[in-house]
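The other protein chains are all here in position, but one chain of the complex has been omitted.
This part shows chain A:
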């Protein structure tokens, strides 16, 4: 038997000797099992609170970690002065305690080794692991240049490694958050308004009169302040219009649910433009003053009537007209929401452009109840020598996609495969804070790239599947156990938040800043890490900003007044947009010059063949991607995903709620695990739906292992956005298998 050099190791580490068992909840209760005593004790309890900002998702809500006298983390509560959470965390933030407590966490550095011909991991000391990484990185740097070492990252840890990479001369950096998520909308809005949407989205939901959600399921995605403001909007009597083939939670809160046929959103939006222009419902003054290309757009959408769109979208013309009028009636206090995870069909930048153009016609950008002008405060850079200039980096790797504004992970993956013939050969990866086996589609390509790498390091808090491919695995401590960079929020008003450790790192885990510094020093770029503790960095930065860590430890969040001017456009002002024309570009010359459609057009996308259903995926409010599935508190709320099947389909296939099935996609990829059927009217008959992030194949995730199906496994077909390299992932079709296809195969 030949074993692949990088055979997937299910973290069957040798000699996991020093693993301490956590105190179980039962033990905690043993001494005082009587409720009245507990109540009394609860009343008398004094907690210490430490400021932090959450890292369970990317929203980064500021919070307080409460620890008891014994130094045990008891609860995490939102910071009242934080514009990301207004004092209320979402279930994941509240359940952040489980991220810390999870006994399945990575505990020591691990190094790949071979014992009796079997690949496995062995525990290693930090010194050994760091020395190995530094020497491998240095030798690859010498042989192929620093650019050959790539970083795939997400979240707060990524920032520290980005600094490390830039210090040793590599800008080969990418994150799934761009090409697998929000990239198309950033490029689409940038082309139209000269500004990214950014995070959090500058949507003035609390003051809106009409919120239009296109495939965006606020409430199932717990983008905290957005969820809270949508609730305020409901209280204020705002009209909500949801376009979704699935009856999402948001759809259930909507005045209008447009049950659209999947992959036809652009047709709907073109017909909305048609109605708004034909009926002269657009904001004439705004369009005249701030936009360019209106006449071209008018001509362009002339034939895209609601009757035309009906045949494509299955939405009745009267419904299209009615909703268009309602939007216009509410304008400019209307938001056609840009969405967040928008890599669907490969023409996603054009769809984002259609959203942007609609907002332009309605005059909502820079208007109360539409989009506000966001502002943040600059955190001074801690002094370090100038970064060297890499010969190439993420930009060159993604040069096929001229309008990509960030690294494209899938292009970095291809650059790592020799036969893909790249000019920019990548030889090593560090993967930090992202489980790429579940965030990057096309597993075959990914595994091929990993197989060819000379070296791979993974930094994570949990033994996620990606750790099984690494040569070295480093255990990062959780956000509750470390200092970290200052969070400067981009919002209505600027604010900053700090992260202060509430407890010491568990086991041998270490903060990302420490890991980056240690590798940096060993690679001879110690000058860039001129501090012993990251605390010194924040202390210096806060002092420069006229405050102190002492003050921030007391308040957690500091709010600043705006300095960039008004939140909204002023009547007498002539605002210049950062586009080539200085105007909102309804017609994009930039796109035309590059050979793309200057205005969005509808293109038909493939439809599922008979017996197959479009695989749609989304979010559950208590989970973030695949990273929380094993969190004891959050796992308790939702242990596995289920397959939503329309009753008509269930009848044909004889499926019952609760029954386990397997899925096979159009490329004959079969799901490793099974999934529980949920027969529901909430999903269309041409598609099935599941929550993303389940079906973990690493046994070390004791709660999450083999629970549900990993949707990414079934996404083998990817429609690439030619404008920015995004990976459209909603064009995969699955058939439902009621018998176990792996019956005779050991998994």
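Simple rule for what comes next: a residue touches a chain if its C-beta (ideal position, glycine included) is under 8 Å from a C-beta of that chain, and two chains touch if they have at least 3 such contacts; residues count from 1.
One rule holds for everything that comes next: contacts and distances are computed from a predicted model.
Participant: Using the UniProt record as the reference, specify the protein name of the hidden chain from among "4Fe-4S dicluster domain-containing protein", "MxaL protein", "Pyruvate dehydrogenase E1 component alpha subunit" or "Putative tricarboxylic transport membrane protein".
Facilitator: Record says "4Fe-4S dicluster domain-containing protein".
Participant: Out of A:120, A:190 or A:224, which touches the unshown chain?
Facilitator: Considering the complete complex, A:224 is the one touching the chain left out.
Participant: Just name the one of A:53, A:178 or A:257 that touches the chain not displayed here.
Facilitator: If we include the chain that is not displayed, A:257 is the one touching it.
Participant: Going by the contact rule already stated, which one of A:79, A:633 or A:698 would touch the omitted chain in the full complex?
Facilitator: A:633
Participant: Hey, which of A:51, A:78, A:407 or A:494 is the one touching the hidden chain?
Facilitator: Counting the whole complex, the residue in contact with the absent chain is A:78.
Participant: Looking at the whole complex, which of A:354, A:538, A:599 or A:622 touches the chain that is not displayed?
Facilitator: Looking across A:354, A:538, A:599 or A:622, the contact with the absent chain belongs to A:622.
Participant: Residues on chain A that touch the omitted chain in the whole complex?
Facilitator: Against the left-out chain, chain A lists 25-26, 28-30, 33-40, 42-43, 74-78, 85, 88-91, 94-95, 97, 219-220, 222, 224, 227-228, 230-232, 234-235, 247, 249, 251-253, 257, 259, 621-622, 632-634, 636-638, 646-647, 680-685.
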